[in-house]
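I have placed the structure first, in the form of structure tokens, so that the comments after it can refer back to it.
Missing here is one protein chain; the remaining ones are kept as they sit in the complex.
Read from first to last, the chains carry the letters A, B and C; within each, the first residue is number 1.
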């Protein structure tokens, strides 16, 4: 297992800049998730590390050793793709032992190692089956076992669970995270699933339009988005604009105390679960519920509040329904905000 | 639009009973969702209504008229499949007008109707494009417009949104539900996505192993599951068993007041969001947090509590972490429970 | 290295045809000249000269092979569709048997059937030649359309039914347009096979039905390289022309139909 360092990596296809000047460091034994929508360059970056794609600029270091000129088969950076790419003509044992056989290891050594991995990945009893004879979850585990067999310097996972159904997906997420912690594997995983990223990662790199917009722990990334783009990506939809006048923050929804300096324009971001609504409260902005969606474990409301629509999520089954008038309360003190520059470009100041 | 009645429908493939003695009534203008895991017979039932599959037993009535012998093309029950099945060699206009043309309507009449549907489904400007030239969301709307053009007696949707990404899926769910309400369409939709079912349906039919286990409004189905199988399907994992002795409910987690009759064995079901945990509370069963998963808008905990693992979901970012000791509280008074019969078969009693 | 290999392979495949084209305009080409010095258009003049009938035989051959192609396609569509969508006993056997005409020497088949054709009055007639030409075309027609049907599936057709189209309307407005690209490919193959038949034409036609392939043959036998090559070049060009025109006309039909509709 190695520490990975990526230095000013860039790649364009047909003049289309897919990744742009990316810097990143992954510590040994760390799980970093590259999170972004499709087309954000996640897979290209992963393929670059594996050596499947040649980068236009920049360098990649494993333990401070530059591997730009190292061919694919010598990198020891194994990719597990969403299509798994098991070898259909080989048994599970043969699949798992493939990398070792290619390295010319003795049959005895291969057998031992494969046996240990079969046990670790809970594949006992299927050793001599072909990939098409086992379930999706088992295929997943075979792909991981095959990758782990060669003791890679880094394990690269490209949307590994996206083809599994939701229950199996959750189980595999937990299993892989457990395995990664237990064995201290350096792992870089690509996904577009926010929950998957937040629940598994040590650090999340939010990749938008080929650049890393934020690289931090899951709670920081979700609760303190570094830019409006990151906030948008995480589905934040409650933006409240205001400006500071006479020591007070003036917004459409009311006037609040503030410590910001005079004249500043600000955009506050509130997550749907950060808002408090009550139809009996004395304080707060007046709003009317225009939509209520029942989702079982939670309920979402859309509230027309002045000129804006506010989104609210709650677990509590309050008897609120469309048409009801409520008071909406915001906690400006702890909220994230961006300075609204005069040229309308947002800057992070929080 | 029609009222649909299904009477004791059964179908087996190669001796494998796919649907079994199904009764169901869908009122005119109602949206009923058939919810179940894959292989539960949802699609077979839908194909039976459309006439694509011949049923072994039972009858289907549209407005109390038996349509068992009516051929596919005369049923006016239009299916919109997840693969959409747009006609690739026709423009959008031609796709939408297809059903009308087949009915020998005049070009003028077809043009008018297609124009109205293009406006309704917000497809303006794309009329002369082919299906492969438009986006996934637009294709979806074309499939619906094409179905609505012939004014079907019932619109059947088979996992219509499963191939869309999450944002588009949410938008289309809202759009289709709005359209269905506005036009008063009788609609039967099949899905395996619980949130989709709960958020869109007037009524949810939970289909497990070929039989309807519960047929009720979304909140009833989620909050008052009719059987342990339904509760399991909705991901309930907190089951607490107990028995009544000396007028008290005795469980592993403590003794509670009860009004149940002496000697009864009961299994209580608690949704993860129905449980209250606090590390400073005086009352409640003692538990230790063994796992915490950060999901952004919510956090899930696994709590070891006596011999059991209790699952808890919260929106609040309390500073609880694995290893912390907490008190767990259950609201037995409002909880769902099943009588545990002596032969271990559960019966609904709530 | 990889590039060199690629070009060598390409050359290997192309050399025979280049040699043929050069021969067609050459009066003599003695070894070891790399390029001949004496050119002659004798072959091409012969082909267009009215007294040789070459041109009218070419036209008749094209017409005959077009008819063969249409008949073969009409038989192939329902056969391919049935194999693709219906499960029946012996389906895999049928899939193998349909390939028989590829494996079996057509000549022996034609011989076997010749007597029957004679008694039925089909020997020495154009109809007889057309019928025997259908046999080697069938496997190609069925194979190609089968793969198209399997690729398309029958769900789009079912959707048309659900929307109110009768079986006939479904065939006309959905099935036929969807398999059209496959029809062009299959049709081209069938046409080429029919157009190239020499022996079975000779056998069943009894020398009375003269196709272009039969016209070409004596020159090959007599070893007249210039003539044979020139007529072969025309042979290839006529095939290319027919295939090109059929593709264009299908494209035109589509565009026309899409303008007409709605």
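Quick note on the criterion: contacts are C-beta pairs under 8 Å (C-beta built on N, C-alpha and C of every residue); 3 or more make two chains touch, one makes a residue touch a chain.
Nothing here was measured: the structure is a model prediction, and the numbers come from that model.
Note on the chain not shown: across the whole complex it touches A, C. From the options C:94, C:180, C:210 or C:250, the residue with contact to the chain not on display is C:94.
Screening A:88, A:124, A:263 or A:323 for touch with the missing chain picks out A:88. Considering the whole complex, the residue from A:52, A:244 or A:290 that touches the absent chain is A:52.
Where chain C meets the missing chain, the touching residues are 2, 5-6, 9-10, 12-17, 19-20, 22-23, 29, 31-32, 75, 78-79, 82, 88, 94, 97-98, 100-105, 107-113, 115-116, 118-119, 135, 138, 192, 196, 199, 213, 216, 220, 223, 225, 228-229, 231-232, 235-236, 239-240.
Panel shows chain A; residues 50-52, 72-79, 81, 83, 85, 87-91, 93-94, 97-99, 101-103, 107, 110-111, 114, 146-147, 150 of it touch the chain omitted from the view.
Here, only the chains that are shown with their structure count from here on.
Highest C-beta contact pair count among chain pairs: B-C.
Chain B and chain C have centres, each the mean of its CA atoms, that are 55 Å apart.
Chain contacts: chain A has no residue touching two or more partner chains.
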